[in-house]
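In this view, the complex is presented without one of its protein chains, the others remaining in place.
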Amino acid sequence: MSASTGVSGPRSLPTTAQSERRQRIARTLTYSFLIAVAIVYIFPFVIAVVTSFKTEPNATADPLGLWPSPVSTTAFHDLYTGQDFLRWVKNSVIVTLSVTFLRVFLDSLAGYALARLQFRGRGLVFAAIVAVMAVPGVVLLIPKFLMIRQLGMYDHYSGMIVPLLVDAAGVFIMKNFFESIPVSVEESARIDGASIFRIYWSIVLPMARPALVTIFILSFQGSWNELAHFIISAQSSSLNTLTKGVAQLASGQLGSGNRYPLKLAASCLMTIPVAALFFIFQRRIMNVQSGALKE
Amino acid sequence: MLKRFREPGIRGHEAAAGWLFLLPVIVILGVFLILPILMAAWVSISDWNGNGSPLGAHAHYVGLANYRHLLTEPGLDQNNFGTSLRNNLYYVIFVVPIQTVVALFLAVLVNRRVKFVGFFRTAFYFPSVTSSVAITVLFLFLFDPTGAINKLLSFVGLNGPAWFYDPDGLFHIIIKHFGVHNPPSGLANHFFLGVSYWDWLAGPSVAMSVFIVMAVFTTSGTFMLLFLAALQNIDDSINEAAELDGASEWRKFRHITVPMIRPTIFTIVTLGLIGTWQIFDQIYVGTKGSPLNTTLTPAFLSFNASFNSNEWGVGAALAFILFAIIVFFTIITRIVTRDRDTVRKRRFRGALAFVGIRGDR
Partner (left out) sequence: MNAQRTTHGVRWQLALAAVAVAALALTAGVALAGQQTHKAGVTVTALIGSSGPAETYAVNNAARAWSKQTGNTAKVIVASDLGQQLAQGFASGNPADIFYLGNDQVATYAKSGVLAPLDNLKNVNSFYPSLKAAYTYKGHLYAAPKDFSTLALVINTASWNGAKLKNADLPKTWKQLASVAKKLTRNGQVGLCTNPEFHRLGVFMLQNGGWLVSKNGKTATVNSKANIAAFNFVKSMIKNGSMKLTNQIGAGWGGEGFGKKECAMTIEGNWISGAMQHDYPTVGWRVAELPAGPSGIKGTLQYDGGWGLAAASKNKAEAMALITYLTQTKVQMGNAKAFGVMPSVKADRKPWSTLYPKFAPFLAGADYSKSIPTVPNIATVLGDFNQQLQGLPNTDPKTILNRIQSELQSVLNQA
């Protein structure tokens, strides 16, 4: 890498001078690229936040302005009074928390069984789970709706939550992680006669914290941001989640104006939880993504 | 692996515990994945129109009529299907290479020893954690005909298009500059899946192009991290050796870096293909297929046929055709990547873990 050439071994003088100049150019180029791209990536979010504090005419007339004039909290106020915003938040929280915690538990349970317990059919189940991962989610919209209505779970929390409780990818990640833990830890517990569930619960699970956090983050983000499944599993507006509510806000109605500050305010607010999670577990997330590849 | 536990009693316990531990996963995957697929398969060969239960008296077997309807019978459904296929194909053709190149480019940048590298990584990754709904709303605002982007363009004297309202195909716009305004009759009068050759060659519409930009914006961060992991696995000594040989940056990148991370490139292309064929949320929130059906995608069309037009059989058939398309592309990519070393296969499988998580992007 260019930055490391500076410390590499002794060379004849002219080459060093040349390489130093090249190095400087390279570094300048790198920084200008980085800064330019960072602006492109950050600017839209800045605009979103700023615009949510604008009045509607101001937002329309001056979409680029970085300072709202006048500063207005009308959009947020309208969100609380004119929309069912708090109910959307409540539903999103209920669904996301139920899905996340149960999914972490069920995925780790299954992952442990696949990694550690010897029984006939294990390979088959694992193969089936890998196969299931390959089924694209969007293709399942209609099938899932049919099943949910058949089971009488349509338009209830259960229909929104239960189908999301298990994800094959999570089972996969947990299995890989458990396999990386040395067996010797469980061995002594077994000799002491501890039950399998006990070993799983009080010995292995605490050691699997990194993987659990991974599943937690992925599940939280996934179910908080989920839209399609909620569209097909419920119709009552009282069961609207944030994604569904804001999506409907975005479609708008004839003659209601563009209401950009309102829509952007809602978008900003709904981003806060995942953004917070992201910043708390930043290091972890950066590893989550690459960890899946390394196996 | 678990030789030590081979006493018969414990193994009996293990089998029971194993199945018990797996039970919730098996039941839920079975009930909400396997059974629904079977049920949808039935609906796709029935004339069920949304009245009563598809398993009841209202549904009758109609053979492959729904599939024929989409694939061979000229008419509205075929037109829409052909159009959606065209739109999504261009979306895939543009998004997959661009997001792969951008992600690699970003990864190379943030892999350098620079100051504030954490900040830059965060900035590039952040769009990936936000919901597609929020991002779409943001893009609707940015790309409003009188919005931020057109304002920016006006600073450099450009008159921006109406973006989400503009159905003109990019390729058509380009050849217009060379004086081609009307299609040659050979292209206009021949049809495939209800879409004329001329329209097949239209390229993504301006409206679809905004979705392409949006996809690159939201996915490049995720893939950047995957590339970054791969780059960090490259042994520094290889690069240093090349440097001593006086290889230029580009040559090093081209002849050392790229071959070393080829498995990751294949993985990302596969994930990209699977994800881009599934675009739904953005269309649902943003355009619902408008303008002139140029942002209609098979996933949205399938949803729409069922939930808005009551053509459940056609909608289900569409879902299976889309499934076939995705499987087809996955197999193609696998064939291309086969015969590599086993490490790659393991990596590919590992990366598959992502399909379920980020595949919708």
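Order of writing sets the chain letters: A and B. Residues in each chain are counted from 1.
To be clear about the criterion, a residue touches a chain if its C-beta (ideal position, glycine included) is under 8 Å from a C-beta of that chain, and two chains touch if they have at least 3 such contacts.
Nothing here was measured: the structure is a model prediction, and the numbers come from that model.
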* Structure fact -> Missing-chain contact, candidates B:19, B:105, B:165 or B:197, resolves to B:165
* From the list B:51, B:72, B:154 or B:248, which touches the chain that is not on show? -> B:51
* **Absent-chain interface as seen on chain A, which is shown** => 82, 145, 149, 154-155, 232, 235-237, 240, 248, 251-258
* **Touching residues (missing chain, whole complex) on chain B** => 49-53, 58, 74-76, 79-80, 144-146, 162, 165-168, 289-293, 306-310, 312
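Convention: only the chains that are shown with their structure count from here on.
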* Structure fact -> Cα centroid separation, chain A vs chain B, in Å, comes to 17
* Structure fact -> Within the complex, chain A is touched by chain B residues 1-2, 4-6, 10-11, 13-15, 17-19, 21-22, 24-26, 28-29, 31-37, 39-40, 43, 53-55, 106, 109-114, 119-127, 129-134, 136-142, 144, 146-148, 151-152, 217, 221-222, 225-226, 228-230, 232-233, 236, 239-240, 243-244, 249, 264, 267, 274, 277-278, 280-281, 284-286, 288, 299, 302-303, 306-307, 312, 315-316, 319-320, 322-323, 326-327, 330, 346-347, 349-357, 359-360
* To do: Report the residues of chain A in contact with chain B in the complex, numbered from low to high.
  => 1-5, 8, 26-27, 30-31, 33-34, 37-38, 41-42, 44-45, 47-48, 51, 60, 63-64, 106-107, 109-110, 112-114, 116-122, 125, 128-130, 132-148, 150-151, 162-163, 165-173, 176, 183, 187, 190, 196-197, 200, 218, 221-222, 224-225, 227-228, 231-232, 242-243, 246-247, 249-251, 258, 260, 263-264, 266-268, 270-271, 274-275, 277-278, 282, 285-286, 289-295
